[in-house]
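The structure follows.
Left out: one protein chain. Kept in place: all the others.
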């Protein structure tokens, strides 16, 4: 059972005014939602610091004409198949592809797989996004 | 026509030794590849600073049981359909979903769409990865 | 006149429990203080995005034995004397110095000065911390 509680924050009115203005421009409909997002983001950061079970998304951009590159990336994903949940391929233009690989595991393991994907010869740009399984982040 | 050139870097041997050790642990097969990756990453950062045409991947984690959330996220993606290239949905567990949305456009536009997705009520965690179309990043 | 107000946040009890645990480990005495910090950090990030008047601290690490390096860094600081508020020099060991330079100005100007300091030949490591004048951040 999920229980909703309410807590109060004391704050200077000027600071609150600026915050309200900013979150409106970001598209938030309610202040509580923005506060919860700040809280959850702070918790996810900590999840990664303490090497807990988590999820990451690696984006790699590459030219599919590069010899054997597609094969290498596929082989790598098979090597780590137990940690890799899914991947998506986007055709950017005649040459360039963007691939997003979603990985689940301990933070250090996710980083290791990301390092391997990003360091593959021919990958032009790679980045790991540290996200979360969402578990416990109600 | 793409022309390969070669340039020399003078460096202290101790520093080079440490670099070689680190890139080996990251999985790089060749030093030139690691150097090119550092160069490209530096260029992509700048691409975003000067608000050029680029690509971003937004990951959002949410509970699909939250009423109307899936509908809101889908509606948003339709609103920005001309900028959104593709999206992928991952079932993390009984409750949690991870969705990756790939967006193309000027950096500021990509950020705006990311803000809208991340600020949607019920989204537990959202992050924008600033990547690239790969164009000109040979 | 600064007016203190109070607003309520509705949140799941489990999420709040995790947040309380984390902020206690970080040393926060009160929850409101942690929330205000998240809010202010979010506002400062935005201050830099919209290129408002702000403050930055540049740290550079270098070997003071490198010929003419100290002179170059000093000359640079004089060139931008109207923006540079103060600097501090720390003797790390026989060779290495760490210098912190505090700069005030529009975000883009602060970045430009930071780039110049960091790119000076002989500087081993340089980083810009984007902070704030604190004005309006009650």
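Note that the chains take the letters A, B and C in the order they are written out, and that residue 1 is the start of every chain.
Here is the rule we use: a contact is a pair of C-beta atoms (placed from the backbone, for glycine too) under 8 Å apart; a residue touches a chain by one contact, two chains touch by 3 or more.
All figures in this text were calculated on a predicted structure; none of them were measured in a lab.
Here is the thing to keep in mind: the chain we left out touches B, C in the whole complex. Touching the chain that is not shown, out of C:4, C:75 or C:92: C:92 (per the contact rule at the top).
Contacts to the hidden chain, counted on chain B, fall at residues 2-16, 18-19, 22, 31-32, 35-36, 38-40, 42-43, 46, 136-138.
Counting over the whole complex, chain C has residues 23, 26-30, 33-34, 37, 40-41, 44, 55, 57, 59, 61-63, 85-88, 90, 92-93, 95-98, 100, 102, 104, 115-116, 118-121, 123-127, 129-135, 137-138 touching the chain that is not drawn.
We take it that only the chains that are shown with their structure count from here on.
Contact topology of the protein chains: linear, an open path with no closing contact. Note on chain B versus chain C: their Cα superposition corresponds to a rotation of 180 degrees, in steps of 5. For the touching copies chain A and chain C, the fraction of interface residue numbers used by both exceeds half; the interface is of the same-residue type. Averaging Cα coordinates per chain places chain A and chain B 9 Å apart. Residue positions of chain B in touch with at least two other chains are not found.
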